[in-house]
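Removed: one protein chain of the complex. Kept in place: all other protein chains.
Coming up: chain A.
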């Protein structure tokens, strides 16, 4: 950051060049040469200023992007659901907001994988897993992500992350995973 020319420094350079032109002597050739030098300095300074400005904007954008990426990463890519429910919980919405903000900065596609716990029948759970993935998709679409960028798939109860029974395992398996 400190090594880069700042817009302030560029302006100083510009004023110095202008001052030099204003204070130059009366000799025409010298005047012309000086004017030419000043003009070149002016162009160079303007270019430097533009370059600096561009880099600064880029830098701010990159910083913002990094911030969005970090927020999305911190939000996690797994969103959990209550038993037999496809209603997005507030914490899932909050986490999704972070992903939506990041997705708005690109045209990247995502895949939403819906899962259920082992209770109930397998094919009904396939449908329930799809309902969950669709609930996440609908939330993203409402918040400005084009639906063609989102693919949904349900695995039902076929791919648990926590094997075994009991709510401690089941609650980890009732989920939608966002995959890029």
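Just so we're on the same page, contacts are C-beta pairs under 8 Å (C-beta built on N, C-alpha and C of every residue); 3 or more make two chains touch, one makes a residue touch a chain; residues count from 1.
Following the convention adopted for this analysis, contacts and distances are computed from a predicted model.
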Candidate names "Potassium-transporting ATPase potassium-binding subunit", "Tol-Pal system protein TolB", "3-isopropylmalate dehydratase" or "Monovalent cation/H+ antiporter subunit F"; UniProt protein name, chain not shown: "Tol-Pal system protein TolB"
Among A:40, A:85, A:106 or A:165, the residue in touch with the chain that has been omitted: A:165
Omitted-chain contact residue, chosen from A:50, A:89 or A:122: A:122
Touch list for chain A against the chain that is not drawn: 118-124, 126-128, 130-131, 152-156, 158-159, 163-165
